[in-house]
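Every protein chain but one is kept in place in this view of the complex.
By written order: A, B and C. Residues from 1 in each chain.
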Amino acid sequence: MNFTFTEDELLFRETINRFLATEASPETLRDIWSGDKDAGALLSLIAEQGLSALSVPEEQGGLAMGDVAWSLMTQELGYHAIPDPLVNSAYVATGLLNALDDSVSQKADLLEHICEGDLGFAIGHECSPLVADANTAHTLFMQQDDEIHMLGATDVQTVPNPSIDFSRRLSQITWSAVPKTCIASGEAGKKIWSETFNRGAISVAGQLLGLAQRMLDLSVEYSLQRKQFGREIGSFQAVKHQLADVAGKIEIAKPVLYRAACSLENHHPLSDIHISQARNFCSEAAALAARVGIQVHGAMGYTWEVDLQMYVKRAWALNNTWGDSIMHRARVQDYVLNSDIDLAPSKTFEAV
Amino acid sequence: MNFTFTEDELLFRETINRFLATEASPETLRDIWSGDKDAGALLSLIAEQGLSALSVPEEQGGLAMGDVAWSLMTQELGYHAIPDPLVNSAYVATGLLNALDDSVSQKADLLEHICEGDLGFAIGHECSPLVADANTAHTLFMQQDDEIHMLGATDVQTVPNPSIDFSRRLSQITWSAVPKTCIASGEAGKKIWSETFNRGAISVAGQLLGLAQRMLDLSVEYSLQRKQFGREIGSFQAVKHQLADVAGKIEIAKPVLYRAACSLENHHPLSDIHISQARNFCSEAAALAARVGIQVHGAMGYTWEVDLQMYVKRAWALNNTWGDSIMHRARVQDYVLNSDIDLAPSKTFEAV
Amino acid sequence: MKLQFSPEQNAFRLEVRQWLAANVPKQKLPTYDTKEGFELHRQWEHKLFEAGFSMVMWPKEYGGRGCDLIDWLIFEEEYYGAGAPGRVNQNGQLLLGSTLLDFGTPEQKAHFLPRMASSEDMWAQAWSEPNAGSDMANISSKATLDGEHYIINGQKTWSTRAIYADWAFGLFRSQPGSERHHGLSFLLVPLNTEGVTIRPIKALDGEEAFAEIFFDDVKVPITNRIGDDGKGWHVAMATAGFERGLLLRSPARFQQPARRLIQLYRDNKAAADRDPAIAVAVSKCWSDAEAYALSAYNTVGRVNNGEKIGAESSLNKIFWSELDLLICQTAMDILGATGELLGSAPLAKEHAYWLDAFLFAQAGPIYAGTNEIQRNIVAERVLGLPKK
Partner (left out) sequence: MKLQFSPEQNAFRLEVRQWLAANVPKQKLPTYDTKEGFELHRQWEHKLFEAGFSMVMWPKEYGGRGCDLIDWLIFEEEYYGAGAPGRVNQNGQLLLGSTLLDFGTPEQKAHFLPRMASSEDMWAQAWSEPNAGSDMANISSKATLDGEHYIINGQKTWSTRAIYADWAFGLFRSQPGSERHHGLSFLLVPLNTEGVTIRPIKALDGEEAFAEIFFDDVKVPITNRIGDDGKGWHVAMATAGFERGLLLRSPARFQQPARRLIQLYRDNKAAADRDPAIAVAVSKCWSDAEAYALSAYNTVGRVNNGEKIGAESSLNKIFWSELDLLICQTAMDILGATGELLGSAPLAKEHAYWLDAFLFAQAGPIYAGTNEIQRNIVAERVLGLPKK
């Protein structure tokens, strides 16, 4: 029993954080949000750092990192509001590719591409009528019940649907399932979709938690600068306590996220529950951080001018991505309320 | 449209308040709670003031006051934590008697007794296995489906069940329904039980609101006396905001209570909903006032020594009396969620 | 206590209802935070005015209808119930209007009120300054008396739709060396005057909903002052806080979205009921909105009886702003994966309404005095707790 990260994992996170703080500054993001730049340059830069290779097996030149390490990475991606293609391609789609049977032609090829920085993958899951970055993807994995279909850009028609998060590129998709695009089906397909959904969901949980921390940091910073009634507003107990509550939500969410990651990595039978539980905690942290952030920023929090707004909107948008909050809450509730499992204190981990 | 009380009603409330502040002081209550005195003397004194006669028709010498006026009275009874017999006999049982057909022998007689200060009535409703003051009542109204049975003290066996509110006298009852004790049945009985339940429920709502105000007043007072870190604790923003939230819950509950009373008095078709809505608001106010009261009183709030504890416990006890909180919340939810009524803004009152 | 409307009140309701049924634009107008939308809303206001429904509570001589507060509540119920357009000139009509009625000279009233009722003049408020937000009295913009004029210098901010408006009203420090609430004057400033610069501020939704106003030797006649010189704070605050608060946020303003939320829930019941918290929230939204309506009718009754309503308007502010957040958050939860879509998205149906409402609700606990300030006011003025 050791519920901690290795020093290597923590160091890696720290390195990524420092890199993103420089390269994905709020100013850079603002250019992307305002449409002055597209996210491509930033994403290439990040991929060049090797981040696209994290999940790729060593045979294809990757680092073969698992979900546990990714639970630190996704927080950093959230903290810096890195647009969707990175996490969707390098983590979720890579996970899907890894799970495919080796007999699927192109599997090794595609993994090598990802390793080299290719982020052109999109995934369409029945949890949403929208697919992120479908209009720029060269490869799309689409769900049809238990079947996984791999499609090329020319196999689909996309209709863009703009989001309140201006860095997102969501589309509706029209496509046809034909036998030759099917790369997995039946039990195998079902299992891969379940795992892919869970990986998507936990990638969102991690990002929400990172976003929560960013919103808290921005709010603390602002509360130390802004004065009213001759004092920093951060010295008022009402402000202090609201920010302390955000810190509380973030701290309690962390171990829930990490356990969920560990369960996913190790195919724990309760992965579904653990991941939804993580989603619920991370989602609550982000929602409170957004609300308190806007409140602490006062009227400024309601404007386009402060950086806060980008993180707030991204948190709102991600909240219902890879499963909405109703679905994730329902998964945990069903487990607790409608089963006859004895939820004794000794059952937190598999115990004797 | 005039959603206000008459000056007479407000003056009457003020008079009762002044009287109870003297006669039902915390010291007096404490004697009752500790078992040093029984509540009889206090109740007699209150009845002598004419409070038992409020609901009695003028023919029997009473004041024929309605539910609207009682919504002020019950708040005073709650504020001063007056034990159950007064409200149950003079308001709820009197209402039941008033609703009985005039052919019921004893009806006029019993109303006259009440008018003269007799509080020896108890009501057993299927919403609870417990009946307040059944062991000292001379007349009990018991529910058997739609039938109302009127029983004497010798017709029932009672088993006391002590409550956390030491001023309460709850009992389980064993009795038999026989034709001669039945004083109403069928549609008539059903209607009376429904109205009686609603009257009981709103009597609790009013008391809970009065209790909330008392707990708030005690907490404000304490917060002005108690010093920590060299300041009155009432000057800390964290304390101020908690108390302000209690004030908010109380203020919003008042009009909901008053509308419910008006609906009951006027046989409004939505009385059930309005009364449960009032219960929900008053219950929330009392629950928050109790929690904040204990918190503001610090460790003292956890003791038998401060007066607060009596009001807190009474609030907890009443919260599930005449319908529990689940039942009252469910009544409103069913109405809102499961009907296909158009809840347009113009529907608050019966509008064209 | 009598909770039925009179025949006259019912007749008024029906008249409003019929007029709205015939006149409310079938197509939702574009947001008034854009130039086009602003103009279309101004036209709508004029139509309302022509029908006598612009400012129903104002005296007839100033373009109103002489209704009482109950009639006004009825009007609002019908107005929101019909889904009629937002009131683009409300900052003038509701905030400044009451002040003018109470403190304006006969000439000021005769000149400004009818033009405001008809929206010939569009008004922006100019209360806040960069360092006078929650700390309202910390005003530093100056108005220097010079013969028959004031010369204004300084900066205001968070001035709603000021880039499109004709006039602004606000407090300016007219007595040199004065501090806090003292020495301020309440002035009306035409925004086309020389020396006025307006710089838009983008709101959360990217629209230019607010602006900063810069004053550089702006000259306004002293006849544009309401009340006495140096008494501006008194003028600004004296108009009953309750009435102003209620006017700005009538109960119907929340009952209508609550009703819409219930419909959204009913339309998506199977999905929504997977998480029982949704049903709880939807029911609470309706119940809270109705409680706020009951509270308004009760308070209006007491006002009609001559009672003074004080700090409890702070409780109203806290209540409706939190209710508004709950309504919109619950709707976003029900919308789920598509809730993030902008109105221009092909998949968006109800979405644009809810996303706009959700964004706007975020401002509720902040503007018109943050909820922290409101809780201080309740604690100090209602409960008597010490300031420090």
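What we mean here is this: a contact is a pair of C-beta atoms (placed from the backbone, for glycine too) under 8 Å apart; a residue touches a chain by one contact, two chains touch by 3 or more.
Everything quoted here is computed from the prediction, not taken from an experiment.
Counting contacts over the entire complex, the absent chain touches A, B, C. Although one chain is not drawn, the whole complex shows that of B:25, B:44, B:176 or B:228 it is B:228 that touches it. Although one chain is not drawn, the whole complex shows that of C:51, C:101, C:277 or C:352 it is C:277 that touches it. In the complete complex, the residue from B:129, B:152 or B:186 that touches the missing chain is B:129. In the full complex, the hidden chain is touched by subunit A at residues 1-6, 68, 216, 220, 223-224, 231-232, 234-235, 237, 239-241, 243-245, 247-248, 251-256, 258-259, 262-263, 266, 277, 280-281, 329, 332-333, 336-337, 340, 342-346, 348-352.
Listed here are the subunit C residues that touch the chain not shown: 275-277, 279-280.
One chain of the complex is left out; on subunit B, the residues touching it are 127-130, 159-165, 168, 170, 172, 227-229, 236, 238-239, 287, 291, 294-295, 298-299, 301-305, 309, 312-313, 316-317, 320-321, 324-327, 329-330, 333.
Keep this in mind: only the chains that are shown with their structure count from here on.
Think of the whole protein's Cα atoms as having one middle point; the chain whose own Cα middle lies nearest to it is C. Pairwise, the chains sharing the most contacting C-beta pairs are B-C. Between the CA-based centres of subunit A and subunit B the separation comes to 52 Å, rounded to the whole angstrom.
Taking each chain's centre as the mean of its C-alpha atoms, subunit B lies 39 Å from subunit C.
With touch defined as above, residues shared between interfaces to two or more other chains in subunit B number as follows: 237, 241. Chain contacts: subunit C has residues 372, 375 touching two or more partner chains.
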